[in-house]
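All protein chains but one are shown in place.
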Amino acid sequence: MIKQVLFAGFGGQGVLFAGRVLANTALGKGYELSWLPSYGPETRGGTSNCAVVISDRKIGSPIVTNPDILVAMNAPSFDRFIDSVSENGLAIIDSSLIIRESNRDDITRIDIAATTLAQQKQLTGLANMILLGKLFSEIALFDEADISSGMKLSVSSSRESLINLNLTAIALGSSI
Amino acid sequence: MAERLLMKGNEAVAEAAILAGCIHFFGYPITPQTEVAAYMSKRLPKIEGGVYLQAESEIAAANMVLGASAAGVRAMTSSSSPGISLKTECISYMAGSDIPCLIVNVQRAGPGLGGIQPSQADYWQATRGLGHGGAHALVFAPSSIQEMVDMVFDGFELAEQYRIPAIILSDGLLGQMMEPVIFPERKPKYIDKPWALTGHGFKREHNIVNSLYLEASELEEKNNEREQRYNEIRRLHAVADSYLMEDASVAVVAYGAAARVSGAAIDVLREQGVKAGLIRPVTLWPFPTAAIESAAEQLEQILVVEMSHGQMVEDVRLAVNGKIPVHFYGRNGGILPTQQEIINQLLELTGGVK
Amino acid sequence: MAKGRIHIDEGRCQGCALCFEFCSNKVIAIATETLNAKGYHPAVVVSPENCTGCSVCALVCPDVAITVERGKD
Partner (left out) sequence: MEVVYKKPHALTDVQMHYCPGCTHGIIHRLVAETIDELDIEGRTVGVAPVGCAVFAYNYFNCDMIQAPHGRAPAVATGLKRARPDNIVFTYQGDGDLAAIGTAETIHAATRSENITVIFVNNAIYGMTGGQMAPTTIVDQVTQTTPYGRNPKLAGYPVAVSEMLSTLEGTTYAVRVAVNNPAGIIATKRAIKKAFTNQLEGKGFSIVEILFSCPTHWGMSPKEALDWIEQDIYPTFPLGVYKDRTEGPSHD
């Protein structure tokens, strides 16, 4: 088993954090894994992405060029990465910010208006967690307890109050 | 069992240094290394006697390490390629003064300011070009964060044993990525440093840390003595890891991040019946010449894979000494060769399944 | 009748709102409902009739996104 996931969006949308929660959840289950951020000046204000690889064997390259799963949170990321999604792959799209068609009929595309939904449900800023929730339900590798301990590892102790809010947003995304 | 943690390479190498007894760190920001310094700036002020200092330049940071190490403590600095170039003046002085230390180079692409993406284009610098005068440092090439952590202990201990600087040649990929790591329950080993500038307290002759010998015969004697240490290191501490080499007819020779991808490519080829293996230099200086020399007896050909235009390939060719063809594949500018690219290269060389 | 007129290059704008903060005549607002191609809420002209052409907005704009005209039409 190997899952190559790419999270992409604007800096500030929490794409690196979403990847971190996925990585920490996989860590708890004993998988081999890697997490690699884009880094450099473009991470501030510009586009930002991170690659997470989960596998049951040693991971070669942590760079994901053809993601099995793309989580796209803005239009530039969608444009840049949609064609790289592997055949029969999955794209989870924040449709409140991305109104775009693609000619990929060989992949599964799931549109969730995550940013709008987050605002409606008093979860503003947690679109990333809603999309991650959907990813968790699609890959079906982890149960609620795994995700909860992955979340605890990902949030620094000074921001512990955010744990439950994040988990609520993940549960919301999973249920869609 | 110790806890399995998820950490960035840059943070793990810093934590490992603290566990290995290094609480004197002198740094300077540069991407993609800065997290090493940032981590130390958080941790060291909380440790009794811990010193974190941000120097005014990489040049100064290296010289602060020279001072601290000369005073007998375990000292460390880290930087990324352009910053290492600035440190090389001092590395030459440390080598000439027989001062141990640990330096981490989180390589980025060059030359000049280059880019900030990962690279292995500092191989020549690390193994050949550490300032003037023909000096060496121990050069370790981790290919995982776990290995990088373990090398920090070895780095300090061998550096002190042989009184020579040690370098961990990381890169932007290993520095920036996170993967699971287990910190070893290993107690650091310390040895006496009778040469250290501790203040003689009227109990011994005064110590001098120096690299200047105006009398040619004196300098030659000094350099010969050091060369003997270098030769012992070459004999005892050259390390290579081999993977699926028992029946291999073609081998990839790669280190660090390039070796990770090469290993994964070999796994795929093995499933297709191609008898490929991997020789991974773990130390770059001393270079594991013997391991490659003896592998060349069984192999038909070698492919060297690097994130550069080909630097280590020269050492591989010296080791093979013309016995079999040594091919090269590399990407540079900050690009890691992909698994598929390496597979294609090997298929082309072997003519498919053999 | 406005004494001045400004043009904001919304594509260059990064929505820092300094023009909005320093415009004493409330000519400018931040378009919180729209995003430009770079993903920012751009500054937009909402009360052109109040513009005096004083150029303070252009003076404080770090993205060099504002052109100012002054005088009679």
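Couple of notes before you dig in:
The first chain written gets the first letter, and so on, giving A, B and C; residue counts start at 1 in each chain.
We adopt the following convention: contacts are C-beta pairs under 8 Å (C-beta built on N, C-alpha and C of every residue); 3 or more make two chains touch, one makes a residue touch a chain.
None of the values given here were measured: they were computed from a predicted structure.
Residues of subunit C in touch with the missing chain: 4-5, 11-12, 14-18, 21-22, 40, 53, 55-56, 58-64, 66-73.
Although one chain is not displayed, subunit B still touches it through residues 27-31, 34, 37-38, 41-42, 45, 52-54, 56-59, 82, 112-113.
Just so it is clear, only the chains that are shown with their structure count from here on.
The centroid of the Cα atoms in subunit B and the matching centroid in subunit C are 54 Å apart.
For subunit A, no residue reaches two or more other chains under the stated contact definition.
Contact residues on subunit A toward subunit B in their complex (touch as defined above): 20, 23-24, 27, 30, 32-37, 39-40, 57-63, 65, 153. Across the complex, subunit B meets subunit A through its residues 4, 6, 31-32, 116-117, 172-173, 176-180, 257, 260-265, 267, 336, 338-339.
Listing the residues of subunit C that touch subunit A in their complex gives 14, 35, 37-39.
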